[in-house]
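Written below as C-alpha cells is the structure these notes are about.
Only one protein chain is missing; all other protein chains are in place.
Labels run A and B following the written order; every chain starts at residue 1.
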Amino acid sequence: MAHYDTAVIGGGLLGCAIAWHLARAGTRVLIVEKDQVNRHASGQNAGSLHFQLEFRMVEHGDDAARLAARALPLHLDAQRTWAGLEAALGAPCGVALRGGLMLAETPAEVAALDRKAALEREYGLDVQVLGGPQLRELAPYLADTVRAAGHLPGEGKANPRLVTPAFAHAALRHGAELRTGHRVTALHRDGGRWRLSTGDGRSDTADTVVLAAGVWTAELAAMADVRLPVFPVGLTMSATARTAPLLPHLIQHVGRRLSMKQTAEGNVLLGGGWPAKLVTRHGRTDLDRNPELRYESLTGNADAARVVPAVMRLPIIRSWSGMTTLTPDQLPLLGPVPRRPGLHVATGGSAFTLGPTYARLLASTLLGDRPDLPLDDYSPARFGALNFV
Amino acid sequence: MSNPTDVVVVGAGPAGLAAAATLGRHGARVTVVDEQQRPGGQIYRQPPTGHTRTGRRTEAGRALLAEAAAAPHLDWLPDTVAWGVFGTRAGLDDYAGPAPAPGRLRLGVHTPDGGRTLEPAALVLTAGAYDLPVPFPGWTLPGVLTAGGVQTFLKAQGLLPGRRFVLAGGHPLLLVVAAQLVAAGAHVVEVAFSQHLRTLLPGPRDLAAAVGNAAKLAEGAAALRHLRRARVPVRFGTVIRAAHGDPELDGVVLSRVDAAGLPVPGTERTVACDVLALGYGFVPSTELARQAGCAVAWRPAEGGWIVDHDDWMRTSVPGISVAGELTGVAGAEQAEVEGRLAAYGTLQTLGLLDADRAAALARPVRRILARRRRFAAAVLSRFAPDPAALNALVTDDTVLCRCEEVTAGDIRRALCDHPHLGTANAVKLLTRAGMGLCQGRSCQPAVCRLIAEQTGRSPEQIGAFTAQPPVKPVPLASLAAAARQHDDQG
Partner (left out) sequence: MSDTATPARPTRTGLHRPDPTTIMVDGEPVTAHPGESLATALLAAGRRTTGETTSGAGKAPYCNMGVCFECVVTVDGQPFQRSCLIRVRPGLIVQTGPAR
C-alpha cells in the first residue's frame, strides 16, 4: 500500500498526459491501467487532428452544431498544443499539420459547409470554403464530384501508435508510477482520502483521483456512487497498404462519414464514424470485448473513399474496431465531480484531438492554478441532476 | 440475398476436398473457395492448366481430387480470397444494411469479378499451413526461399529456381525436397539439419506409433538414401547462420550446434549457393478462424496456435468447423480424415444426417484418425523447433518483420523503453512489426519468441496478433463495389 497525491485511472492518452503534467510539477502520481498502455481508444483511433467541427456534430441540424461548437475554444488551443507537442515531450509523435479539407459534393452539402464555416469563424477558427480552380490547385487528387471544401490550414494528423507511449515515457521520466494489468475494483472515500483497490488485492490511497478511463468511466464513477452520462460507441477504422505520398491533407466529408489521411509510412487510413457493434453478453454491453466489425461499415467506408480516386486501387490490409466515449451533448466531460471532493474526470468530446488540451487544463486545476480557458461548459456539474447525493 | 449454398468450405487441400466431397455426396449444397486456380492445396498442387508432366508419374492425391471432381452439388470459386466472417460474435441486425438470414453466416469473398458475400448455414475452414518463417541475418535476400516454396516451383511449375541449392532447417520435408531437386538435375550442395541424428532415431514407443504410418517414415528414409547415393552431404547438428550476397544470394554460413541446439563458435564455414531453402516446419493458417472468433489454444509441437474443436471438428463458434493443419500440423492424410469428420458433423447440424448414421460413418474414420494422431504426437513433435535455438540465430540487425523492415534490435529496444508492454498486439502497435502486407504472418512467431525471451512471459500471455478482416489484402475498389451492390438491393 502506498499514498499518492494523485491516482490516474486509465493508461490512455488522457491519463498519461495528465500524469506527465502532474509528475513534471513534482507531485506523486500513479497511473493504473487494467490492460496495456495505449490499448484502447487512444491507440485505436485513426489519428485525425480535426479542428473543424466533425460530420457527427453537424449532421443533426444547426442547433446541435451550435451546441457542439462550444468546444471550439478547445480546438483553437489544441491546434497550438499539438504544434509544440513533440518538442515538449522530446519524442516523435508523428504530428503533421498540413491542412484539412471537409468536402461537399451536393448543393445542400455546400450550403451546410458555408453555415459550418460561419459558425467556426465566430469562434476565431480560420476556415475558408474553397471551390473551383483554387480547390483543384490545392488538392488535385480530389474526384470531380467534389464541389467545395472547408479548408483549415492547421489541421492534420498525429500518430496514435506513438503519442500515448511518448506521454507515458515522459511521465515515467518525471517519476510517475505506472501499473499495467491492474483493474480498479473499488473506489471510495476513506479518512479524507480516496482509496482504490485493484483486483490483485492491492489497495492504495490518493488525495485526488482522475477518471481518464474512456468508456469505463461510468462504471468507475459508479464505484464512487456517482452517475456520469458517458456512452460507448463502436467505431471502424481501416488501413491500406503503403504507397507513395498522394494525400498530404486530412480529408473529411460534411455529408458522409469519412476521414482519410496518409501516414508518414504511406498507409492511407480510413475512418470517420462508421459503426461497429458493441458486444453484449447476458443482455449487457461487454466493454471488455472489441466491438464486432460490420461488413456494411467496411464496405461503406471504402465506398466513401471514392472522393480520392487514386486510393481505390490500393488494397485494404487491416480493419479494426475501437470504442469512443460520447456524452449526451457531444461536449467534453472535464473537471471536478460535484460533491465528490478530489474526484475529477476527463473524457468525451474529440478526446484524441483535444486530449493534450484537456490534460493541460485539468492538470492546472489539480495543481491549484486557474485554467486559462473557461471550463464551465464541460463541467460534470451540468449533469448534476443525475445525482442526489 | 438468396443464396443456394448450405456450406462454404474454405480451402481446397486434402481437408477441404474430403469435406466438400463428403458433404456433396450426402446432399449438402457446397461452395469451395480457394485462393489457387486448381484444387489440391499445397500438398496436391497440380500443374497449371495446359501443362502436363513429362514423366509417367502418379499425381499425389489423385484419388481424392477425382472424388471431389465427381461429387455432386459442388460449386467451385477458384482464385478467390475468403477475407472475413461477420455476425458471429454479437449477432447482427439489419439497421445498417441487409443482415444475413437467421441461422446463416456472412462470408466476405473477393473473386476475380470483385467483391461479394456468401451466406451459408455452415462453414468448414481448412486453410492449411505455411512454412514457419525463421529469421537470421540475410534471410531477406532474393534467393532465400521456404522449402515448401522451392517444392512448389519444382513440382507444380516445373521450375528449378536456381543452380546450386543449400537446404537448411529441422523438418523432414527438407530431405524430401532435396531428393526431388537431385532427381530433377539440380546441384544440391548440402542439406543442413539442425537436430543431431541421435535425437531423430526412433525409439520403441515411436515404432509402435508408426504402425499404419510406415509410408510416411519410409518416404523420409528413402529420400535420405537417394541423397546418400547422389553423394549429397546431409549434415546433422548443423544450422544456417547467415546468408550473403549483393544484391542476391551467393552463399551461406553454416555452423555446428551443441547438444542444446546452440551454435558452436568457430565452426562457421561458408558455402556458395544461389538458392537457400528453409524448412523448419509449419504454422497453421488460423487467421480466418480467429477473425471469426473461434477459440484457439497454444500447442507448440503442433505448429503454435491451433483452433479448438470438439469430436466432430466443431469450433467454439456455432456453424464453423475446422479440419486439417489448423487443428495442429500433422500432414495430408490426417487432414483428409478430419475433413470427412467435419463433414459428418456439419451434415448433422444441417439435418442431413442423423446422429446414429453419422456415428456409424465416422467410426472407421475415427480409427484412422487415432492412429495418425499417435504418430503425430510421437514422431512429428520431435521435429518441433526449440525456441531458444531459433532465437540464437537472430542478431540485433536481423529483420524480423520483412514488410515493415523492423529488426530484432528495434523490438528489443522498444521492450526496454516500455517495460510495461508485453503482448504481441502492443509490440505491433509500438514498432509496426506485423503491420505490413503479409499481415504479420512472416514475423509473428519470431516476434512472439523475442517478447517471451525478453520479458519472461508465456506464449499465452503474449498472445497473437489479432486477426483482422480482411485476413488477406482486398482492393478498396472491391469493397466499395460490394457496398453499392447492397445499396442496389436495398
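FYI, a contact is a pair of C-beta atoms (placed from the backbone, for glycine too) under 8 Å apart; a residue touches a chain by one contact, two chains touch by 3 or more.
Source: prediction; values computed, not measured.
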{"item": "Which residue of B:H73, B:R164 or B:R374 touches the chain not shown here", "value": "B:R164"}
{"item": "Residue among B:V7, B:A21, B:L154 or B:M313 touching the omitted chain", "value": "B:L154"}
{"item": "Residue ranges of chain A at the interface with the undisplayed chain", "value": "241-244, 265-266, 313-315"}
{"item": "Absent-chain interface as seen on chain B, which is shown", "value": "35-37, 42, 47-55, 79, 130-131, 133, 140-146, 148-150, 152-154, 157-164, 184-185, 187, 247-248, 250, 272, 274, 285, 402-403, 405, 436-438, 441-442, 472-473, 475"}
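Here is the rule we go by: only the chains that are shown with their structure count from here on.
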{"item": "Whole-Å gap between the CA centroids of chain A and chain B", "value": "39"}
{"item": "Parts of chain A lying in touch with chain B, wherever the complex brings them together", "value": "36-39, 43, 161, 165, 168-169, 178, 180, 239-242, 265, 267, 275, 277-280, 289-300, 302-303, 305-306, 311-320"}
{"item": "Partner chain A, residues of chain B touching it in the complex", "value": "84, 86-90, 92, 96-97, 106, 108, 115, 117, 404, 417-418, 420-423, 425-426, 429-430, 432, 435-437, 439, 466, 468-470, 473-477, 479-480, 482-484, 486"}
